[in-house]
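Missing here is one protein chain; the remaining ones are kept as they sit in the complex.
Our next item is chain A:
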Amino acid sequence: MFCWCFPGVSLVCILVSIAGKNVMLDCGMHMGYNDDRRFPDFSYITQNGRLTDFLDCVIISHFHLDHCGALPYFSEMVGYDGPIYMTHPTKAICPILLEDYRKITVDKKGETNFFTSQMIKDCMKKVVAVHLHQTVQVDEELEIKAYYAGHVLGAAMFQIRVGCESVVYTVTAWIDKCRPDLLITESTYATTIRDSKRCRERDFLKKVHETVERGGKVLIPVFALGRAQELCILLETFWERMNLKAPIYFSTGLTEKANHYYKLFITWTNQKIRKTFVQRNMFEFKHIKAFDRAFADNPGPMVVFATPGMLHAGQSLQIFRKWAGNEKNMVIMPGYCVQGTVGHKILSGQRKLEMEGRQILEVKMQVEYMSFSAHADAKGIMQLIRQAEPRNVLLVHGEAKKMEFLKQKIEQEFNVSCFMPANGETTTILTNPCIPVDISLGLLKRETAIGPAPDAKKPKLMHGSLLMKDNSFRLVSPEQALKELGLAEHQLRFTCRVHIQDPRKEHETGLRVYNHLKGAIQWWLHPPAGADVVQLEQGSWRRCSFL
């Protein structure tokens, strides 16, 4: 089994070769670059031949862009034309995020070498959506199966199986006991033990509430879908409970679609949302209204969700400019911002920003960072390994130093091999494939009759001839093998001549050698046929055929 990847914090793209099948796990993009480096260099996958011929399938674990952002580029620009698998919610949500990012990229940078809307659609039309626990037969040998992962809506861990070899790929901390040959897990928070999500949520609500209470405005830059919905639900419930009146706006224009999908895939959301959904439809917001550009100038407190999430273009940046000068206001950044964006600048503490036209924007508003990422932390990863009991672990999507620490911990605690391949490095994992063999009934009966009665607790050694035909193995009796193959039994006799210098008479010498050998070896020994010849016979030597 081979595995190599383009890991790093910023994108995930892993190639697994398992029993001759090549599977690509995730196809992420690096949001920090706006040149070729944003996509994995797919030319490394194969130098000879087409990618479509080389890869048996592509599997996408969830809709985050660092896991799926390069997919339209891969399928529509690089030319991969084979099967792509993801869950139904991921297939529904992926194009929204890809479209969102495309628009920002094209808007911001005037990019031309980027996929178009049509390419995103064409790519999505090639995707085969899978259900949880559905075994998908990619071809006669390769099968994949998705399990609930809970990282984000629609996220799944995938088990890939060829014969008796299997790999599990997961981005979350929850898994069945499936004892795979290899468990591939992301390790973003490899050395961190994070606050509980509930704590972070409480903190978020407290900050929003305090700002609104003192008459300030809160800006929450988000991407169209994903975290935005989670935060909307939080605020909606809180507003309801506290009977707050300050308006909450959602500016993306995609609310309806996003909510539609959350409603559609309610069974995929977390238990809390599911439970509340029974009493009330969580996605029919009472307090959250659509945003209009004119509202930004309204007096009084308000909360606005606006895109894009990194504050580098569009409405979120426009609102930020208007509100930045007032210390009563607050901006809450719920996600990662790449270098060069306004989001990155304010998070790194810069308070005087040079905008277009050399204007200086003084940021007096409060700046908060809150991570709601659902990646597994160190504790989660250890728990995951304990549950899954893999034979090998491979860490991806993390920083080398932190991964090294975790690797040592895993090896010590679980006594399994742990790998953390560098960029482009191939990891080879030896597996012990068990090959099923059919046994003929005749042979089974005959062998059972010999020796002690069968004991269920002890393995029994069977003797027979192994026939390999049409990719199947059968153990049959030698006679049957000969019959099936149309072969006659041959007997081979091995002889060798030994010269012995002995002053005695030939006959005496022969007899002495015979007696000596008779005592020393158990084989059948022919009495001396002639004066100087001793014959040893091991029995008949049968020819076995392996075809």
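Rule of thumb we're sticking to: a contact is a pair of C-beta atoms (placed from the backbone, for glycine too) under 8 Å apart; a residue touches a chain by one contact, two chains touch by 3 or more; residues count from 1.
As a convention for this text, contacts and distances are computed from a predicted model.
Participant: Between "Nitrate transporter", "COP9 signalosome complex subunit 3", "Protein VACUOLELESS1" or "BRCA1 associated ATM activator 1", which matches the UniProt record of the unshown chain?
Facilitator: Cross-referencing UniProt, the chain left out corresponds to "BRCA1 associated ATM activator 1".
Participant: Which residue, A:Ala294, A:Ile435 or A:Ala449, contacts the hidden chain when the whole complex is considered?
Facilitator: A:Ala294
Participant: For the chain left out of this view, which of A:Gln339, A:Gln412 or A:Asn432 touches it?
Facilitator: Once the missing chain is taken into account, the touching residue is A:Gln339.
Participant: With the missing chain put back, one of A:Asp36, A:Glu140 or A:Asp455 would touch it. Which one?
Facilitator: Among A:Asp36, A:Glu140 or A:Asp455, only A:Glu140 touches the chain that is not shown.
Participant: Looking at A:Leu244, A:Leu347, A:Val363 or A:Met403, which residue reaches the missing chain?
Facilitator: Touching the chain that is not displayed is residue A:Leu347.
Participant: Given that one chain is not shown, which residue among A:Gly309, A:Pro390, A:Gly464 or A:Gly510 touches it?
Facilitator: A:Gly309
Participant: Going by the touch rule given at the top, which residues of chain A touch the chain that is not shown?
Facilitator: Residues 4, 8-10, 30-33, 37, 44, 47-50, 52-53, 64-66, 81-83, 95, 99, 103, 106-110, 117, 121, 124-126, 140, 188-189, 192, 223, 251-254, 256-257, 292-294, 296-297, 309, 312-315, 317-318, 321-322, 335-341, 344-345, 347-350, 353-357, 359, 369, 371, 373, 375, 399-401, 422-426 of chain A touch the chain that is not shown.
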